[in-house]
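Structure first, commentary second.
For this view, one protein chain was removed and the others were kept in their places.
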Amino acid sequence: MHRLQQVLKNLLSNAFKFTEKGRVELALQRVGEGRVALSVRDTGIGMSPEQQQSVFDAFRQADGTISRKYGGTGLGLSISRELARLLGGTISLESALGEGSTFSVELPVAYDPAAVQPRLDRPAASAAPAPAAEPTAPALAPFVLPRKVEDDRDDLIEARDHTRRILLVIEDDEAFAGILRDLSREMGFQALVASTAEEAMVLAQQYMPSAVVLDVGLPDQSGLSVLDRLKRDVQTRHIPIHVVSGSDHAQTALSLGAVGYMLKPVKRDDLAEVLRRLEAKLAQRMHRVLVVEDDDVQRDAVERLLASQDVETVAAGTAAECLDLLKDQTFDCMVLDLSLPDASGYQLLETLSREEAYSFPPVIVYTGRDLSADDEQKLRRYSKSIIIKGAKSPERLLDEVSLFLHQVVSDLSDEQQTMIRKARNRDAILEGRRILIVEDDIRNVYALTNILEPRGAIIEIARNGREALEVLEKASAQNEIAIDLVLMDVMMPVMDGLAATRAIRRNPAWKALPVITLTAKAMPDDQERCIRAGANDYMAKPLDVEKLLSLVRVWMPR
Amino acid sequence: MSAVAPQAVVIGASAGALQALSGLLPLLPADYPLPILIVVHIRPDRDCVIPQLFQSKCAIAVREAQDKEAIAPGTVYFAPPDYHLLVEQDHSLSLSSDEPLYFSRPAIDVLFETAADAYGEALVGIVLTGANQDGATGLRAIADAGGTAIVQNPQGAYATAMPEAAIEACKQAKIMTIEDISAFLLELGRGDPGRNHPA
Partner (left out) sequence: MSEPEASAPLVSERVEDIEIHLLLEGLYRRYHYDFRNYAQASIKRRLRQAREQLGYRSISALQHDVLHDPDMLPRLLSYLTVQVSEVFRDPSYFKAIREKVIPHLRTYPSLRIWIAGCSTGEELYSFVILFREEGLEQRTLFYATDINQDALAKAEAGIYDLERFQLFTENHRKSGGKSSLSDYYTAAYGKGAFDKSLRNRVVFSDHSLVTDAVFAEMHLISCRNVLIYFDRPLQDRAVGLFNDSLTRKGFLGLGSKESLRFSEHAASFSELAPGDKIYQKTDR
């Protein structure tokens, strides 16, 4: 059911994308014995016969190389085709230029493994029964060796969560290569087979396999040199490589970075075990980190620091490059230097925050500059973490990146999840009201903002009593931005909450301004002191969300 | 003299402490049934090697006392440098950073007084060689609470001021040589509270 949903979502979203006016129809009908067809018809731009040929092959670009760029309609269709196949069905397409398109998914009502077509078939494009287009030779491969052993390079799919289970088998013995390929497919991998060192390097760099099984004895070069080259390349060094060989090079292989070594002849069971272990390791998904840094040396250093078995880094040297990447890719985390040649890091963050078109991953600011308190506060609006470069900063960067990568929504506490769910409701009493939060502890500022902003309140922040008075002054000068209610922390530097509250009350203009003090002090007379200073009410820390909301509602002027 | 079987022994010493204690501790068996708490006047440096020194020579377990640690039998606890050692009602140990007493921190009086509060009659207090009067008031408190008070004979002591002050303050105290104190402790361990010893 889930797979079917994926397919339908993909088809529908494409239909909507290409249909400016008119309609999109989803129809379901019986077709023959025990089969149904779901079709998505749109009145969009439609496709020419040539376009129809390539629509399912969007992995291929004109030069025949496979793009590593994800997203876009074609990828979705490739997956959809694969999913339909796995369900024992097919996808077909009817279309004409200017008249819209109809994608049909034909499936058995009940799943029947016998109905699953083998992977190599291409779907029929019903507009014209033209043969599948032959891929043109990859522009970068200098060789044109016929493929000796059949593999999956033409049929690579990518799962929705970007996991790639591609095993690269580097083995010139055809029979053994075939065994490895079949075994790996059984384990859920897709297999690529290279029979020479050169082909191996090309395939490795092009397809970025998740794991490699490598034979040392190759016709053009020792497999050990392949091992060495792969381990020295920043892009591929994290790929686990298991070496299988006829003569004993175990020590060398292991010292070059192989994760394991097996001597031929190898039992099938042992091979299966190796693959099983590799597979288990890869069950962890691959994370992606965007590194934005204009200095080459520093950027390289950061990429080296972060790249690992499950972290992939992508680099940008300017704000423009960064924006480009974020326009059609998502990342788990972004490391940002503030001084970029074409814009300040802060401007970049503002853009990302403002424009819907860009994905906005969690940001770690990594800068060599000292920051003023103002700078820091501005950046904190967008960045969870700010690190100043220094002797211990790589350690901290690695730690905080790992933190972001492993935090998953479901890891949020129950309270947080409840808050997120509840916060979707606007609250009439708070809608459009301006609340001034005077608080020194940034975590509380986040917490309070996250509670109040989704409910419609407009939040102003001051870090201490004196700033609070300044903000109030500025705000009362213009009626539209006047503050409606103040949440005042008591213990702050420069001017504490009680002094600030007294100062507020001394000003006749603010006599009726509601002030709720937030105090870490729990004793009755501490709270008495708040009232005597002129607060309307107080809340003890740690803050109770519900109670705070009700206090705010109570005191918010009508 | 106490009619109740002792449950703990407290010892205080200053100048000459190591020599005196070497005549007592190494002879105790590993399964000695009582805990022994000791204050030696030491410099406030962070590391004090005395516990390790004795552990290498003793069968009984020897350690530096830790805050909030439960007092266990068969263990010798030394007060750490620069902290007073106190005994709580529930027979756990506490440390304190209060002012030095007689220029000493750890001070013997602090240990003895709190131990007297916690153990009452079931306590043996021993003052050994030393150069000031720390321990005199404490020993008196132990005796007043019904415990057993013992002072090293000043004649055999390296420094006499401490035992003399203790004798002066605590009239009930038994004066013994190191050898006699050793025998007394061993008998305690065997379950005889030393009724056979001369006063």
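Order of writing sets the labels: A and B. Residues in every chain begin at 1.
Basically, a residue touches a chain if its C-beta (ideal position, glycine included) is under 8 Å from a C-beta of that chain, and two chains touch if they have at least 3 such contacts.
All figures in this text were calculated on a predicted structure; none of them were measured in a lab.
Of the chains on view, those touched by the hidden chain across the whole complex are A, B. The chain omitted from view is touched by exactly one of A:32, A:341 or A:390, namely A:390.
When the missing chain is restored to the complex, the residue among A:279, A:441, A:460 or A:537 that touches it is A:441. Checked against the full complex, the candidates A:22, A:432 or A:493 give a single residue touching the omitted chain, namely A:493.
Only one of B:22, B:75 or B:96 touches the chain withheld from this view, namely B:96.
In the full complex, the hidden chain is touched by chain B at residues 2-3, 46-47, 64, 66-69, 80, 82-83, 86-89, 94-99, 110, 113-114, 117-118, 120-121, 144-146. Counting the whole complex, the residues of chain A in touch with the unshown chain are 370-371, 373, 375-376, 386-393, 395-396, 399-400, 403, 440-443, 489-493, 496, 520-525, 540-542.
The rule is short, and it goes like this: only the chains that are shown with their structure count from here on.
With centres set at the average Cα position, the gap from chain A to chain B is 67 Å.
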